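One structure is given here, and the rest of the page talks about it.
One protein chain omitted, others in place.
By letter and in written order, the chains are A and B; residue numbering begins at 1 in each of them.
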Amino acid sequence: MGIMYKHNYKENDYPVIAEYEGGSILLTSLDAIANWARSNSPWPLTFGTRCCAMELMAIGEPHYDFARFGFEVARASPRQADMILICGTINYKMAPVLKRLYDQMPDPKYVIAVGSCTISGGPFFYNSYAVVRGADHVIPVDVYVPGCPPRPEALLFGIFQLQKKIMRERNFKKKNIKYTEAKPIVNKK
Amino acid sequence: MTNEELKEYLTGQFPEANVVQGPQFVEMTVSAETLLATAGKLKNAKETSFDYLMNLTGIDYPDCISVVYHLESTRLHQVMVLKVKTANREEPVLDTVTPVWRTAKYHEREVFDLLGVKFNNHTDLRRLFLEDDWGYPLRKDYVDEVRIISR
Partner (left out) sequence: MSEIKEIFVNSDKLKTDDYQINMGPQHPSTHGVLRLLIKLEGEIVLDVEPHIGYVHSGIEKMCESLAYNQIGHLTDRMDYLSAMMNNEAVSLCVENALQIEVPDRVKYIRTIMDELMRISSHQLWWSAYGMDMGATTCFFYGLRDRQHILNIFEDTFGARLTLNYNTPGGLMFDIKPDFQKKVKDFVKYFRKKLPEYDQLLTGNIIFQERTKGIGYLSLEDTIYYGVTGPSGRAAGFSCDVRKHHPYSAYPFVKFNEILDTAGDSFARYYCRILEMHESLNIIEQLIDNIPEGDYAVKMKGVVKLPEGQYYQRVETSKGDFGVFIESDGKKTPYRVKFRSPGFSNMFALNKMCKGLKIADLVAIMGALDLVMPDIDR
């Protein structure tokens, strides 16, 4: 559906609209520059648990190079990383470690859940006693990339979706957001 | 040695053990008290020299817990199976075979972790995979309403 702005909202449409009131030309330009800088260089944290870590290494190889997009600087320490790509199964012993890594990352931080194990438990959904069914029980997730394991192109597509999400952020003026409730659909015929 | 010769040799050497020919290998069942002595003899004797412990498995039965050892001889290239049973399921206790085959040290920790079998004279009997207050998941009567989604 995409984002709905005030000028293409018809009277009988359904969702809730959030309008950012104004914002001067200076602040919105600053926003645009900051978002452009952040989305073109999110540095990932090296965090791989299971098979999806192989696809994380595969996007670094010459055939699917991720250096063209600006995030080949994979940091080992969470204090220096921008985003965390959770590749692999999370179980009850690993969940506190993941939370601690997420807490150590400085703002702004983003999370991508790669593979079906992190989305919902994956092949270990039934009858397993030690797997957390989905990493979003532990930390908030921005983008989900399905697959078992997803192809490297799918993982790159997921990172592009994250870049688009970053471009939509507003950091400089957050006050005065007006929410208008949509009216129920009335059948005019 | 072929399987028949091995079976005759073992029946001669260990008269109180129960030696049968299984689907693939010769299987010998011993009692829990003679386990360590039997293991030592199997490793040191010249005709058998079983010096490589391939696998150590714990199995949960309705009345006892059984541990199965798969042994191989690196010099003569023969394989046999050694089985032992605990007395009961409430307090299963066995001797450790770590002085004979060092690789058993961590396999026995895994059996303690997942099935609850205690091993005497083990230098470091702690849990390996799970936390200290978890139950024993591989037992057949393990019930966990919160974590398992059953099908």
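Basically, a residue touches a chain if its C-beta (ideal position, glycine included) is under 8 Å from a C-beta of that chain, and two chains touch if they have at least 3 such contacts.
For clarity, every value in this text was computed on a predicted model and none was experimentally measured.
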Among A:47, A:71, A:110 or A:144, the residue in touch with the chain that has been omitted: A:47
Residue among A:66, A:124 or A:144 that touches the chain left out of view: A:124
Residues of chain A in contact with the chain not shown: 45-51, 53-55, 57-58, 60-63, 76, 78, 88-89, 91, 93-94, 97, 101, 123-124, 126-131, 148-149, 151
Residues in chain B touching the chain absent from view: 22-25, 27, 51-55, 57, 59-60, 68, 70, 74, 77, 81, 101-103, 105-107, 128-130, 137-138, 150-151
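Criterion: only the chains that are shown with their structure count from here on.
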Complex contacts: residues of chain B adjacent to chain A: 129-131, 137, 142, 144, 147-151
In the complex with chain B, residue positions of chain A that touch it: 92-93, 125-130, 133
